[in-house]
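Here the complex is missing one protein chain, while the rest keep their positions.
Chain IDs A and B follow the sequence of writing; residue 1 opens each chain.
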Amino acid sequence: MRPETREYQFDWMLWSCFSAASKLNAGTPKEYRRMLEYIPSFRGVVETVLDAGEPGQRFIEICATYLDNVINAKSRGQKTAITTFCFSPAIFYAMDIMPICLEVISVMMTFTYKRGTTEFLDYCNEAGYTETSCSSQRGSIGAYLAGLGAEIDMIVTDTPGVCDTNANAFAFAAAYLDKPFFQLDMPPDLTGERSNEYHRADYTALISFLEQHSGKRLDLERLREKLIEVQKQDEMIAELEELARMVPNPLPVVYNFMVYASRFLFAGMPECTRTLESLLALARQNAAEGKSGISGGAERLRSYFCYIDHYVQNLKLWQMLDANGICYQGNILSRSWASNAPHVREFGTQEAAYTLDTANLDGLIDTMAMLNSRMPMIKSIRGPYDAPNMWLQDTLSLATMYNVDFIVYNGTPGCRNTWGMVKLLARDTEKAGFPTFIMYADAFDERVQSWETTRDRFMEFLNVRRLL
Amino acid sequence: MKEFMEAATVLNNRRVGEWKAQGGRVVGYTCSYVPDELFHAAGILPYRIRGIGASETTIGDTYFGPFICSLPKCMLQLAGEGKFDFLDGAIITPGCDSMRRLDECWRKAGDDNPGVLPKFFFHFGVPHKYSDYTIAWFTVEIQRLKAAVEGHFGVVITDEKLAASIRLFNRGRDLLEAFDAFRTAEDPPIGGADALAVIMAGTTMPRERYTELLEGLVGGLGRSASRITGKARLMLVGSANDDVELVCAIEGASAIVVADNLCFGSRFHADRVSEDGDPIEALARRYLAKNECPRVYGEYKARLATLRHKAEQARVDGVVLQNIRFCDLHGSENGLFERDLEAAGIPCIRLEREYGPLVETGRMKMRIDAFIERIRQRRKTA
Partner (left out) sequence: MTCVAGCDVGSLTSKAVIMDGDRIVQSVIMKSKAKPWESADEVMRQALEKAGMSMGDLAYCVGTGYGRDKMTFINEAVSEIACHGKGAQWLVPTARTVIDIGGQDCKAVKLDDAGNMVKFITNDKCASGTGRFLEVMAKVLGVELADLGALSAKSKSPVTLASACTVWAQADVIQHLNDTVPLEDIAAGVNAAMASRMAVLANNIGVARDVCMTGGVAKNEGVVASLEKALGVRIKRIRKSDPQLAGAIGAALFAKEKVDGGMR
């Protein structure tokens, strides 16, 4: 790590970027344009998001709020927990613990900085963590290993049984920093009483852990309040998902990203609700007018990303899709598995979904356990890819429902789990009639494959398959 | 020794051949979390699936993606080449992400090449933590495996048979512990490559014969006058290794591996299965609790304590922390071990390697030589 990188707390720097970005619209258009010249590595994000209108403004604001909460949690008397994107943060908010979500922070840094997270990625290796591990955690955990982030009280993950490299990142950090560690373990089966009981017992143990290390008792009323808010958010997401089925799709390409990022940061919190409300208002308006979400106005292709997105700086992936008239029909991260989601009703997968029960403590814990076990990734890549309710079934259902023209896999070379089955998945999706493209890039590290090469290979696929 | 070595280095070894010729059935498994005792009690030979002898991974690479550990790729390669045709069944566990995807990859290879997939194929869920509810869940999982084995093979596994098998395997663990005392002694009568072969043979030959051989070996070592002297004493730690040649390459002319903490090695006899109470629950408790693999998250301190204890007992001069490329579990834990063992004054070397034919022996040797030079310099200046 370069010595100058050690000079500042990384999360403070990130907060200052997003905080400034959230105020850009307050000035005159001339001032706004002038400011953009000073942020060449970040301007693509700012422009793309702010061009989305009020939802974009709200989104940048909640990113700034979240980072403000991260850097000030300790001074406000809160405990902090390092956690992961596929862990519903509602429980932390209910217990007044500030969740520090590694992958979301990695995304923010990858978007914002010229060098992305590279120095922290490398710092992990210097500290003894393997370079083949997933870059999504490595990018930000390196900063915490180096002592450049907010003070951490505990480390909590829910990926054992789902993703080794994710779980291992948290276990490594806990051992390296000598912090209390808790894991929610996921059995290979999603459904059935045996799995449910296991999820329930595990979640109960989690609550004891959180109580022990935060020194606070779980406040039932507060949890109920968060879950009612989650329910409201899920209903809005369900409506957005339903609107996305229209041709043309009225949702701008960047919507999907804003939906899942808002949920990972603030599920159960009013910040997320407000962003969703504003996303929904614009989507409804576009839908009523029969307008495409593509900025050029013409929808040419519909894509479904069966895993994650490519977060290289300046939102280049989204810009490429938008410029080519390709609308974005979602990925593994954006799905809500609430029982009222349209795809759940349509494909009769209620057993694989969760229902909110806020009646009493057992109901609340049960709800949290079921919701958490159905978070993105946790739900669908725990068992064999072709088992019921798993990756293949989800991918094919959604691709069919959204009437997509092709499917894309993008991940990181650290993803042992999906790289162990993606060739088989692609074989099956191709057989089902969906041209499928496997990207060999790293979503968080351009040093694996530069964006220019990634872009050209993507376009080459569309050309060779005569999709464009 | 010859028979141990043959069982450790030949896939379809003589004892497996005899077993099959007598109409015996063999079930393979990929990970040390599968209880051998259950199969023994069913009259089935439990066989730990290996990756040795694969000279390429064209079949493995057809199904697995590029960023995957080469051990399951080699296993699939061998299966695809028909080298595991003697297996009547196979058990896949979520030992790690690379290994658990052998489930789908092997099944798809079976779709493409009928006959490649054993008729009995079972995904065995193993929790990643040890607590009351995980033991309860794992107990049911072993019962589920038991029922599947009974149903498929038309056998009955009674509690009595299971208890007898547990006693026999515990006897083997006692003998291996006695064997360990020789292996870790000052000027030991047996080297590390042979020691690995002795331990590993237990996973590929009928248990009764193995116990008999072990008894003979332990008795013989007690009487043996030959001693290995003047070598740097190493402990081998990290990713799964079923290749005796790797230990040979590490030992070379100037080192001896006197201890290990490998799943194919001495982790097997680190403890006993309780002989009291419900035998299935006893198996669940032992197999979930005492296998010191980093797949069980959050238990680093306990594993470090084990290594420190072993290093002290075997009076090792240094620790070789190896991992197969893409094995992040062992690779990262090795990073922590290196930090903490070095701080405790125990020299360490980390090696990342590819599983399979030892094409990198030259590079590995260069590093091990330098490590031994470092140890010797240290001794000189001490």
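As a working rule, a contact is a pair of C-beta atoms (placed from the backbone, for glycine too) under 8 Å apart; a residue touches a chain by one contact, two chains touch by 3 or more.
Computed from a predicted model, the values in this text were never measured in an experiment.
The chain that is not displayed touches the following shown chains in the complete assembly: A, B.
Note that of B:119, B:227, B:309 or B:363, the residue touching the chain absent from this view is B:363.
Across A:201, A:448 or A:468, the single residue that touches the chain missing here is A:448.
Listed by residue number, the positions of chain B touching the unshown chain are 325, 342, 350-354, 360, 362-363, 366-367, 369-370, 373-374, 377-378, 381. One chain of the complex is left out; on chain A, the residues touching it are 1-4, 115, 118, 122-123, 125-126, 128, 131, 413, 445-450, 452-453, 456.
In the analysis below, only the chains that are shown with their structure count from here on.
The distance from the centre of chain A to the centre of chain B, with each centre set as the mean of the Cα atoms, comes to 38 Å. Residues of chain B that touch chain A in their complex: 62-69, 94, 96-98, 100-101, 103-105, 108, 123, 125, 127-129, 131, 133-134, 137, 140, 294-295, 297-298, 300-301, 323, 325-329, 331-336, 338-339, 352.
Of all the residues in chain A, the ones that touch chain B in their complex are 127-130, 132-133, 157, 160-161, 163-165, 167-168, 170-172, 174-176, 181-183, 185, 187-189, 194, 197-198, 201-202, 205, 383-386, 413-424, 427, 440.
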